[in-house]
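Every protein chain but one is kept in place in this view of the complex.
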């Protein structure tokens, strides 16, 4: 709506009803109770959807492919592509319906299978100002990037056919329930667990799954002895840039409208990324003598993943604090904890997303500010919120951990999870996909 | 407009006029007759313009450059850059005016040459809620990507100077008329041919032109004998990601506003891309034993090109069906038909865009749903629509085919189309542009 | 706001107040005096923020990294990352407050340190329809890309630690004051100097700083004797594409809303980029015999930088003229002037951004059209505006020139600016960051 | 035994390989090299800086052959690699003292 | 002196280097090469076009050694580079007339 038109409305409003002038958000909220499309919110949410899609393709595809060896670059990209392609179809066929319809504590309904009943004027109760189709596809971009994230932990050694089964199973049995629990009306959300844009649903979830997958598949050939240095980190930097930019849609879009809360969320998000860069960089500089670019981008993603659950509940500058913490704990997890535990999480899905997601979820409970997201956190005296956040972490951790383990074992039984030695040595690009970087 | 303001308007509306409350889209349409800027639609359309521009640069530049040999990477990018630069200027100077003004059945008028008369408050009758400047540049991004698409069929062998003449001639003599026929008030649009975002105007058009150009220029040196494998497919994957994301602006923006129809269009679009990936992948796996990444991204672009004409006329899940068909027919065209016919369409402009555009245009006539786009298709009993769609395909095919042939022959007469043998062997980067990838 | 809702408002408006119907922008402006959030403006400004952020990461990181040698690719990216990370934090901590609060002629106030007082409903007087948080982060993206731009002139030889100090000092002592003078209520803006999106604040500023830095650090080892050819220009092309697309947010967003003026600005911007490509290309072709891709992208960035200050004050087609001039003067500066003066501005920050920014600022004074931006330029008879523009150029030039010189000397005193010879020879990737492209 | 080392134009590789196969040579080792010689290179231009690229891409082929095969191998390479244009390359023949097949430990002519 | 040239599988480099160090060789020069031989390559597929990739990635190691060390070096390479699978590679031994260390001008055995 142009300024002109809005001026006119304003005049009409004045004459027709003086009290409307003084009415504030309380009233607006009441009046807004009946769902009503808002073009501005729709405009922003379509843009946000584009941004989040860009996070997966090409963002995550680049981020991951930039950290593997030359012989596995294309195969790594293939995993992200497949996660988007297959994951999106499954989301539309059944995933969305199970995650976002009904009032079940544990799982949704079959009401929207294949989007049946989602007319052009349909509106979802959680997003009353945008078409349901936009809400559905926005949520879809979250589902597919989460599956795609998991793949990083088993890069360089998983069979592509097994990965396709994994995408399908994991999306439906792990992601969908947790999304329902937290966002779709399930027991975690109802209990008051805060997760603005996916600390539990996306990051901790993918991180734990990644950790389990790294254990189940075992380390890459040559892990600890051969030089497994990334082939082309510049790809990973491009990927980080696109992830970072897209994350404004990820967290800003989770406000579900072009509102001040979206503004707050993107500021906190960006600051956490920046602080993550600086804290990882500083620690590595101090610890290893040189600040690596891989470290800087790892810090950025750590900051982004960690602020995600908190971004719509805290003040913008809290993003700096959360980002600093994120860089530090994820640095520790990727360099110290991993070595101690000895698993080969190739691209540090657990170290960055798992640890970051859990940390951020707890910190959301610490920093939450009532005027921002209607919930007070520990610093505003509500200690209970931190316990609630722990509750969310534990529930996610258990379901994702156990579920992923069972799923992988089942797939391994029917379709071997891991490529043959010779194929791993030659590289997955040639052995699985019949092509290569020249 | 914020929720607050809109609440206020709503109140004013209630008091002033009760019937307004019950008025539905029919009324809104009538009331909307006088053009009136809408900020939300403008916001989305500027974003959509950015997305579509991103499809060309860097999207298409990467997609194409990633499929050529190392010695031609920069030259391939130069073609896309030149198509954008020269094409945009020509569009503003005269193209837009000829395509989008007046009521002529065959061609527009000179009314908007150099945008004369396009004041800040100007609004185009086809897009009554956004500034005409935004409508003009949005349409421009379509024109330039279409020319840039054609270049793929003659990659690795066309002289840059000849290509510049080709851009100019093709944009004005082929693209502009067809855009006018279908979208600008010309005879195809008036006849009722459906083409939401460019199955005819963009994809079939570019595809046919590509086919003709491949024949006129002849195959690359070494085609069929030497190894012409892509140098760096990772570039093509990045390009595909950006094309895919940008396509939400391409098809979603073709609703010309932040409306539910845009939501429907982006969902159908995304699903078609996903289904295209899966169907091409499955076929190649079955046919060749391995699913290539090049195949997956080809399937994505096939799905996207094919859904394009249908995206604003069908239900979201139709995108899945259309995408599956797209992956299959384009796979067949690129691997079987091309071999049978023996032309060297280097980057498969015809196989992907030509075949996809034609298929999608027909399928739009099959799947169109009246409640989505006001037109019923075959499945809703309107068989005539399919005939109409064929009509559009044939008209486009003839004009683009004959026109491109004549244009190329004329250019060849004045400026040789093809580089010298030695230059082709050394590579176009060095021979045409004096630089190279190290 | 949907069309439906807006129709309803319109009806209400009609009945309530007939004169509102005839009221035009003058009225709207008066009525708009009280700050009021507008969802559409907010939607566009969040998108614009994303676009401008994308210009830095990955846009500029790619553009720059694509022009250096293989051994410095990652280090070059690290500079952009660091500029974004550290610059953003400093902007939030103090920079924004000093640049954009208060009415001081020379500098702002401490009122918004750490964003204190920027509540969710806060609105900045310069952008009355969007949340202040969005205004703040949008301005932040400008600040950080400006610092990141400077780094190009000293690529391949600056110590990373010194660069961090430089970021901090330069942002606070050079960028912040100039931003305040021009945009934040300072003496240049008050005097009537036009700078829509940063010809002075961003481009001339960075360009002069780059020139000074190139002199202070001295040329790269082997400059003039060794082959310093770019390693992978395809990265620079990707970067250019993302810069170009992002620039629609840079200049279009500077309208601070989804308005017709934003439409005008993006059209002029895009046309200037196109014309810049063509004019640089034509000159190089004529002068050197071949049009290089590096030349084409340099022309694009030259056109974009040059139109920046003028984009919201001129007619769309003026972009063509300004772009043609931009390509020519920047070509001359990068190829002739640089050789004559003998400085080694590695990536031509001065030649492209400095010269372009100054040229564009002057041309804004020539072409400004009153109906577009309320200010007439030379062509509309207001010769004084050109003088005013010169005034802006000179003030910026002096402050940025002297300030950068002093700052670098101070940093050099405490922390050596330049890496050791051996490190420069081995390459900064390994010597500063301990990693490399394989 | 001899080690025949040939510098050729890159696009001639397939033809040379076929010619060698035709004379009974079934193994060879190829490296990408840059050659400097009479054939002149080109100039690359980067924003006003011109760099003369004098080293041109070539391929180096190394083939170990029995003494009595040397002539035939050399002739086969010449005929396959020749375009008659400057820059076609060279063949260098070195004495090869010993050859071992790593897999089996076979030596000399058996190892080729 | 001899110049021992070995073609090996790329992933064997570290083992070969260790084996050489064990026999007292502390310098070597390695190049990436492509090998053609009995080991067959793979096929790459690009939109219907299939390309047989017959040249496989190998590493070429060159080591200059004193005459009396030749046997030991050769044996060390064989034992470290052997997988027993086809394609393990070859060792070629050439006579080396002279060696110079550029830094010092030392020659022959002193230069190694």
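First chain written, first letter: the chains are A, B, C, D and E, and each begins at residue 1.
Everything that follows uses one rule, which is that contacts are C-beta pairs under 8 Å (C-beta built on N, C-alpha and C of every residue); 3 or more make two chains touch, one makes a residue touch a chain.
Since this is a predicted model, take the numbers as computed values, not measurements.
The chain not displayed here makes contact, within the full complex, with A, C, D, E. By the touch rule set out above, chain A reaches the unshown chain at residues 67, 227-230, 284, 288, 290, 292, 294-295, 298, 334-336, 338-339, 348, 351. Within the entire complex, the positions of chain D that touch the omitted partner chain are 2, 6-8, 31-38, 54-55, 58, 60, 74, 77-78, 81-95. Although one chain is not displayed, its contacts with chain E can still be listed: residues 3, 17, 26-31, 64, 94-103, 105, 111-112.
We take it that only the chains that are shown with their structure count from here on.
Because chain B and chain C carry the same sequence, their contact can be compared by residue number, and under half of the numbers here are used by both. Separation between the centroids of chain B and chain C, computed from CA atoms only, is 31 Å.
Annotation: 18 Å between the Cα-based centres of chain D and chain E. Annotation for chain A: residues touching 2 or more other chains are 1-6, 9-10, 12-13, 15-16, 36-40, 42-44, 47, 238, 257, 259, 434-435. Across the assembly, chain D contributes residues 44-46, 53 that each touch 2 or more other chains. This structure has the following touching chain pairs: A-B, A-C, A-E, B-C, B-D, B-E, C-D, D-E.
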